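With one protein chain removed, the remaining protein chains of the complex are shown where they sit.
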């Protein structure tokens, strides 16, 4: 990797007068220099997006497919290199970084395929005498320039979830990555730049939050797709003017372990759900409700497993857990855990901070008002609590302002049905953790967890506008 | 009801020189006289169908809706009268006859609604450079005159499952009812005749089997929809020439009662599934496999319940079971049961014949080769057997030449998933009997049980032909 | 009709201390007294909506169907009476009022049918190894209490476009009608109240604009559906907090009359599109661009036809055009026309105001900056202008901040394709006016004309929230 990485402005790679130094969260070492966009870069990028809209709209399906599948294959080809960059900028253990590159490739493949299957309807109009002799074609047209704002925790794949559908739909996009993790997606820009995508249809602009906010109010964008924190996201919705808004925010995801659960499977899956990337995942497992008859067994096995997690340098393939994104976040998590303990919670394992690292931590005896329960902890902390029944666990999970995804371990259809009908979430995963996501499924939250759905096909639909042709036959 | 009911030939009600006397299977009393179609009637009806095809094709959606919804409402209005006719001609207990009229009304409602939602697709063509600038409209056109052959056991609703979709699709239809039960569907013809359906688009022609067979080979029909016995149906497929064929045949439907089942629910549902209309139902419950740990309980409760079934005149609202369609069938069932007993089967209750009545009968210790197991008994006989596991029960059910529907009583998703993935059937009903059917769901068998699916939307699709318009955009 | 009409608050009909007198716009005569909701009524209604949400969610499909189809039939039964009320409160000629009741009945029928066909998906999850052995069910759940705000111009059907989909989706709704035209929809409440719809699931609350605005900010509503003016609508979007917003706003709809058009058909259709209900229609024909070779013929025939329109009492079945909703609007139209004339426009016919009536008016030689061109006139005024080609006409139509629907009269596929691909509108009607709408088609505008789509199925989709169940198979 080069020491200096240019940003991508309206089809051109360039440096600016505002350097942005990216450091490795694990050891603070220099990873690379890149740049904040200047105001003129922003203007250039947005105008380039506007100008390329017509060319994007006119791309035939096979050309969009070719662009997107080429990017997908190139991501796979450069898998190792990209995962290292991603790991270095984010502190994400290499194993998970590799998985993220694979998923980004898959997201582009899905978008390539969906570009050939854009939504279209052909309907009768003659359901009433007024429509006699008429029928309707509903074709979806690209909505226009898209503003994307992506977070640090999946620097590649969550950006790709905005870029790939935008291209498939035929829209230009300007993407703002997180300032801490801009590198992998700038590498992606290099890959995309080599395809036949019309120049100007993609820009990658690192900006600080204030500068980024002009994207929210800029009327040249027709859709804002934001992934990040709830308070920031919901404010954007009110500031967005006439554009569409899609918000992918966070949560305090819950899991139910019912009496018929396979405990070993549940332990193994919850371990990953709770601690992968130090819990800095929107659908991180934060609350586990276990049937009282199996609680002790679960608690023991789970705690044992947590203690075996290997802390280390993210670049080490053996590493299970590593540092958090920065010390400020580790301090925040520490204070929330301390508050919980003061309020009566018990630490089953973990609980200590070392600089920006926080130990994988299991709490119990928590109360709903504690921050570790009620807010999104976005750190390696999980609460495990007893429940009397699946119904009670459902109530516990619903007793939250959030509702992204949930999991249930059970073999009972009655329990699963009840959970699916009642849980106030965007998705329920059976015999797996809420952290489960494949990139073509609809994904998003209810309540404070989000607005709208991502998942390639669903993102594409949001990025298009229906137009009906009523014609004679 | 009148004493003499005309047949419906190409839009005209008429009598013929070949009277057909319909008697009540319960007491042999005269129900009404109607008529066999003469050869000239057949010719007239088919020609009328051919001639009305263009008018049918051109009916706008709202007019098809009006015709079909009007019929639906009129069936509801005449519900009691029609159920009495149906009960009298078929010996079906009034309670079930009323249910059949309700279902026929529902089938027409579904067809009315689907007439406004005929299949249509609008697809990209430019997935390769060869298709640049082109897109495709796929519109489904009526296939042409339909030949329908209906059985005696649901004289109204199984005829309606051919007539209503034919009209919704825009096709003329000539329907042959069973000679024993032509009356209710001739009453339906009177209702339909009063709508604006183009004359000639519907004929109801009682014929004997030999005369009816000319429908199979007649090349003016573009589709043959047959509901009846397997041997007759499969022969038709080979004789049908260039026309499409849909076969709804029989089976020896199986039910699994797993260890987690609610036994009382299972007993109650199986009772109806096994003995309603004396088992003369394509999806009659013939084989029940019960987990060994609950077999005795089930067997006892089930036998007790069977013995409480009230035999009587079908016209009596209190009657649960009555006679079979004729003595020949009762004799056949008797001989199969006797054979089974000779081979080692044990009668838990029932087992006796009185003229055309056969007692509701529960057998156990049957063997797979016995006719009561391997053939479609189409009578009030059910075998209940132990199984070690759901997997074993699946194997028992699959060990058959038939595969229409099956049922499973279980709360375990593992068991239900296994049954759904492995059972060789057209449908699996969870916590209910295979006898369950609603009229909009796809219905039909695999293996020797059938070819194609009915259910309003699916029947309509079969009765239409796709045509694609590749156009520029 | 009674003299005093109660409002409908959370399932109860009641009067309030704030009378609302409804007068006939034609002659100012008293039509009826009804009431503004008091603050406590509002609270009661919203709480009743919240409380009824669970019951609404649990309604089985057949029960929603029964409720909605019953309302549809009752609207047809009371057609004449309701049309007279509607005509009296709105000044809409009876002929069109009857048509509106018919459409409202049809909208309920569509909703009844769609209640049985709510969106659902069943997808593969195993597109990557991560999803092996899993599949997904996507079920759509009701979003929760809906706030509906309806305009005066289609007092019944535009309210029904909010109420009927809300019920079909399983949502409670609180509807605010226009203060000038609350009567017909209060009559609808009486019809709905007699069905089995859970009490509290519908409220009809006349309120003034200020009071109505609390619906916009009230977080108990999960969706706001507004039909009205652009400036009001777009402000609501920014004030709506976390709820979804659907806006159906206005436009200055354009029509293209190409050289291959059937002029007589175009004249006849444009006449209705321009002057029905005095142009107080969101998709009123405001701008007609006619190929220069046929302009003179069109202009002559059109002007002649306009002059034959019969002005009169809206209750007279012979009346083509009548008064506007109030004198303020007539004055506004008059001033816009005068401005246009001052700026060089020429009046081909009409142009005069009498109290609240404004003559059907045809202008030419208008300029794009004139209010009669660039703003929504919402009055009986149409501009007809020459164009050199369909392409030029497309550019004229697009040169507007609005984009609701457009029409094109042409037999050339090239021209129609060009118009469909390029026109910035929600719908293009071939050989008919943009005023064309059937109630099941997606309907809505782009640019300043709206946000989202109505049309029963599309409105239902907006009123539901996807939830995915990822399960094993």
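Lettered A, B and C in written order, each chain numbered from 1.
Simple rule for what comes next: contacts are C-beta pairs under 8 Å (C-beta built on N, C-alpha and C of every residue); 3 or more make two chains touch, one makes a residue touch a chain.
Please read all numbers here as calculations on a predicted model, not as lab measurements.
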Shown chains touched by the chain that is not drawn here: A, B, C
Residue in contact with the excluded chain [from B:95, B:220 or B:471]: B:471
Residue among B:353, B:386 or B:440 that touches the chain left out of view: B:440
Of A:128, A:356 or A:413, the residue in touch with the unshown chain: A:413
Residue among C:121, C:316 or C:472 that touches the chain left out of view: C:121
Interface with the unshown chain - residue positions in chain C: 60-62, 65, 116-118, 120-124, 126-129, 131-133, 135, 137-139, 260, 410-414, 416, 430
Touching residues on chain B - with respect to the absent chain: 102-103, 106, 110, 123, 125, 127-128, 130-131, 134, 136, 138-139, 234, 237-242, 244, 416, 420, 425-432, 436, 438-443, 446, 448, 451, 453, 458, 465-472
Chain A residues touching the omitted chain (full complex): 113, 116, 413, 417, 420-421, 471-473
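Rule of thumb we're sticking to: only the chains that are shown with their structure count from here on.
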Chain at the geometric heart of the assembly (C-alpha centres): C
Chain whose mean Cα position lies farthest from chain C: B
Length of the line joining the C-alpha centres of chain A and chain C, rounded to whole Å: 38
Rounded Å distance between chain B and chain C, as computed from the means of their C-alpha atoms: 45
Chain A-chain B separation of Cα centroids, rounded to whole Å: 50
Touching two or more other chains - residue numbers and ranges from chain A: 123, 127-128, 131, 138-139, 416, 430
